[in-house]
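For this view, one protein chain was removed and the others were kept in their places.
Per-chain numbering from 1; labels A and B assigned in written order.
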Amino acid sequence: MAAGRRFRVDPSLVIVTVLLVAVLIAGFTLSERFGTLRNLMNVLEQAAALGFVSLGQSLVVLVGGIDLSVGAVVTASTVLMAAVVEMNPAWMVPMIPGVLAFGAFIGFINGFLVLRTGVHPLIVTLGTGSVLNGLVLLYTLQPTGGVPYWFEEFAYGRIGPVPVAGLVMLVCFGFVWFFLKYTAMGRSFYAVGGGEESARLSGIDSNRVILIAYTACGFFVALAGAYFVSRTGVGDPRVGEPFTLASITPVIVGGILLGGGKGNVLGALLGVFLISLINNLLNYMDVSTFIQWIVQGLIILVAVSVYVNRERKL
Amino acid sequence: MAGAWIGRRAGMIELEGITKVFPGVKSLDSVDFEARSGEVHALLGENGAGKSTLIKTIAGAYIPEEGTIRFDGEERSWSSPGESKDAGIHVIYQEFVLFPELSVAENIFIGEAPKTRFGTISYATMYSRASDILDRLGHSLDPRALVREISIADQQMVEIAKALVGEVKLLVLDEPTALLSEREANLLFECVMRLREDGVCIIYISHRLEEIFRIADRVTVLKDGKLAGVRQVSQMDRDQLVEMMVGRELTDVFPPKVLPGKDTAPVLSVRNLRAPPLVRDVSFDLYPGEVAGLAGLVGAGRSAVAHALFGSLARTDGAVMLAGESFNNPSPREAIDRGFGFLTEDRKAEGLMLLLDISVNVTAPAIHEFSTGVGMNRTAEIQAAQDEIQRFRIAVPSPLGDVSKLSGGNQQKILFGRWSRACHRMLILDEPTRGVDVGAKVEIYEIIRKLADEGAGILVISSELLEVVGLCTRVLVMREGRISGEVTGDAVSETSIMRLATVSAAA
Partner (left out) sequence: MSEPASKSTALVPVKRLALPAAMLALVGFAAVLQPSFLSPSNLQDILTQAAPLGIVVLGQAFVVLVRGLDLSVASLMATVAVIATAFNATDDAMIPVIFAVAIGFSALVGLTNGLLVTKRNVSPFLATLAIMIVLQGLRFYYTQGAPAGSLPSGFRFLGTGRIAGIPVNMIAFAVLFVVLGWLLHKSAFGRKVYITGGNPVSADLVGIRSDRVTILCYVICSVMAGIAGLFLVGFVGTVDNWVGRGYELDSIVAVVIGGVALSGGTGTLWGAASGALILILLFNIVIILGLPVQAQLIIKGIIIIFAAALFARARAQ
């Protein structure tokens, strides 16, 4: 029993890494432009939005929830930021923490409603997302607002060859990874996701953990909103919509169990890279963008049925 | 009454007048309880007597409606398990409070992981301290292994190790040996004795009376949510203890045993049944009109045998004859159609449909019987349910009532109605009286007798040895997936069964 196994790697990390390497190899052989540093850095830049949203989603999924309001939060953040700053450009700097606080607040509301009503998080976040979308669309149906030119640096800026947005995303993932691995609060995410009642009996304040997870999710999702404002200079009432469901793919492919208690945000990061690289590669191969959807759907199916089957054998 | 103290060994925990009510049930009714430091205090009672509620109250997981709790000399009222834990109370529940995806060490230190000076978790310290604690328990286990990957006995050790992380003044053990081999149980007893010498107050819950006599100093007995008595263990014998628990003489509880006819052919004949890992090699016969028992420790494979026979667990090998015909590719459907019913162990998870009404629950295995060209014949279904309600004197106003609101005894009787209605040949009853009060138990024993008298072969699986001994004319004992022996007639006794269930695990 007491085999001194010192080295322990989550098998789902291995699977997603293998897939990633396969895509890279395919990319290097199939396309000349794919393998260039320039292109890979572009991928990193473009992956940032999916990265932020998936990072938020990971936290909620880890504690056994799900957040279907992320798309609406992205949208609302862009519109809020661009509209406020257009009215008074002096608000640009305060609006950066401001919009993150806004996202965190919506996340808090989600968590509060989930705990208070006892309704499935799927329904709660579907509801809050719908309300938020409605409010945004009442305000504007067209891209609106504007931000000072310098704010573009967040999305397009480079430090050496490295894109700022990609770097910020990596730092965020690193921070969350550290938080989950090395802080008591972070570990209790796994406990709550593994079993709320057990966590409670172990003296862990599950409600607090769940609130923190949803709040942090909203925070990171709003960061994706800020990224879009920086990228396009406007607040777009439709920009977030695809992210609601897209944010779930990297989380699942990265081995975070829907239902909670298991997984690693590094897996989600690899999942984000995987999806972004596949889309990039398919673009270079002149394959219609529609194929990307098919591939994405199949990846979910393959990943999920492989993981599930493996767990069942244990 | 409580608050009494003897010399310097005052009560570590003193409960006075504790009442805890759940919707429809008074789980604890003005119960007093007191246990001292440096003693092993056994808490006894049948299933449903209120033991679990009492310990959850001590732990702060339940907040009682009435009564006071004094711990270590101070009046306390916990509002969460965290508070009682901080005060030095540690409870090891029957259902483990473990996180399968976290490592052994993390589980041991859950909620109180050692920190570095920066406030982050120090895994190095955690692993080495976990190893130390496990060594103290005399158990070698990789602290890095995921709990999901280790055996049940190891998981039990992790549970105990958790108690030793902080200062523990009161340790509650809820049936700690249910899953352990004899050697492992002995290790546990040594550990308990050591903690007692350190002055820890230990509350020990077990169904195994011999364990109580072996390690407990005093015993408190609960019955139907009330205090039945507190005694020095050394001043009691077994029968007195049992009578305190059951509240009446044993001869009044069980109907007389009847031996089945000698010359009948077996209704079920099992040869070399295998369904690894739990069922390794099982052979036996069951006769019409017989009430046989299948005993053994939890985890010995008793329920797995039932599932493998019924078709809800895949067999890898074995020849089974049901009423003289082969039954080798079973499915629950085929089993039911051939008159073989299976009342499962966990009536809420595997038995009742709690959202549906009584009639639907009764007729569930025989839907096709009531299905006509234009739909389900509700009138016939309700009549069928009504018949069962009368036959087993189930206390419900109507067959359309909600099953979720019934008492455990009535729920169980509904399942008896379901299976005896659909299946006449044979029944496997897995823990037929779990979570049922004494009165309903007596009625269920009579039902079992009646069904056997009507000619059904009945196999009773039970963890309550008292029940197996009281009901069965023949008992098959399992150990590690095999039938380790059989006792019949007057040889059926708790001692003979336990010997077959545990011997050799250590040797």
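In this section, a contact is a pair of C-beta atoms (placed from the backbone, for glycine too) under 8 Å apart; a residue touches a chain by one contact, two chains touch by 3 or more.
Owing to the predicted nature of the structure, the values given are computational and were not obtained by experimental measurement.
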| item | value |
| --- | --- |
| Given A:Leu19, A:Val70, A:Leu113 or A:Ala191, the one touching the chain that is not displayed | A:Leu113 |
| Selected residue (touches chain absent from view) among B:Arg136, B:Arg333 or B:Arg393 | B:Arg333 |
| Which residue of A:Val70, A:Val147, A:Ala199 or A:Ile248 touches the chain not shown here | A:Ile248 |
| Contact with the hidden chain (one of B:Ile152, B:Met193, B:Leu400 or B:Ala491) | B:Leu400 |
| Given B:Glu350, B:Asp387 or B:Glu480, the one touching the chain that is not displayed | B:Glu350 |
| Touching residues on chain B - with respect to the absent chain | 310, 312, 331-333, 335-337, 342, 344, 349-357, 359-360, 364-365, 367-368, 370-371, 374-376, 378, 381, 400-402, 418 |
| Touch list for chain A against the chain that is not drawn | 66, 113, 117-120, 122-124, 126-135, 137-138, 141, 245, 248, 252, 258-259, 288-298, 300-301, 304-305, 308-309, 312 |
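In the analysis below, only the chains that are shown with their structure count from here on.
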| item | value |
| --- | --- |
| For chain A paired with chain B, centre-to-centre distance based on mean C-alpha positions, whole Å | 44 |
| Chain A partner contacts - residues on chain B that touch it in the complex | 59, 61, 80-82, 85-86, 91, 93, 97-102, 106, 110-111, 113, 115, 119-121, 140-142, 144-145, 148-151, 154 |
| Touching residues (chain side chain A, partner chain B) in the complex | 1-6, 8, 178, 181-184, 187-188, 190-191, 194-195, 198-205, 261-262, 314 |
